[in-house]
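Note that one protein chain of the assembly has been removed; the remaining protein chains are unaltered in position.
Up next is subunit A:
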């Protein structure tokens, strides 16, 4: 094994181009487990800890550019207003020690369906900035996950940052596990209201081969909210609408039975989380709308 220690982003790209099989390591919270347990013996480890740029974030007009290695602790503490869904999800990651090391870049690189950041990224809307010596490109989050622990990266590409749309409405994240800390999600759900475009977006974790959006559920809810004038009148969402939304979210799952839970439990739990997160965010939206501009 060789340990590559690029001191700059350019050096890292050059190293990845020269050794496409090199495994990038940042927080190490996935990679080191595999090495410790002898599940993986990469020929090259590519250490990204020395690249300061990856630990920075910028808050722009429309979006936040989040460096790939910004630890979850920093997201929780510094980006709660701009990225409430991701901040909530970050808080459910493992333990303080893990949140101090791990970041969204690693979650995306590993692309496990159980990664905690994915539902929040899908719900908020995001693009993954990846780069190689050939150039830079942005991959929409909906096209990023290609299979179980597979993503759209080319072998010579590295994840540099994630561009996440700033919240324009309430966001929520919910996760099922056996305790609050150190839990790999049995399943998880993210929901974001986008009053600006009058749309709702979702993200489902651990209930399909990849993180997915419940698109049919979103379309149903968008139409129902529009039809009922809910965005303007700020009324409570009709229970039948919430139920139909929850059922469609369950139907968007394609889960498996495993040690953490059965497929039918996951489908059920996703429906419950969908209804709850919708209720929470909608209550918040109604409260805000009443305060800021009055309700028609």
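Going forward, a residue touches a chain if its C-beta (ideal position, glycine included) is under 8 Å from a C-beta of that chain, and two chains touch if they have at least 3 such contacts; residues count from 1.
Rule of thumb we're sticking to: contacts and distances are computed from a predicted model.
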By UniProt, of "Peroxiredoxin family protein", "Phosphate transport system permease protein", "Peptidoglycan glycosyltransferase MrdB" or "(2Fe-2S)-binding protein", the chain left out is "(2Fe-2S)-binding protein"
Residue in contact with the excluded chain [from A:36, A:146, A:178 or A:264]: A:36
Hidden-chain contact residue, picked from the options A:81, A:133, A:154 or A:181: A:181
Chain not shown, touching residues in subunit A: 1-3, 5, 25, 27-29, 31-33, 35-37, 41-42, 45, 47, 49, 94-98, 100-101, 180-182
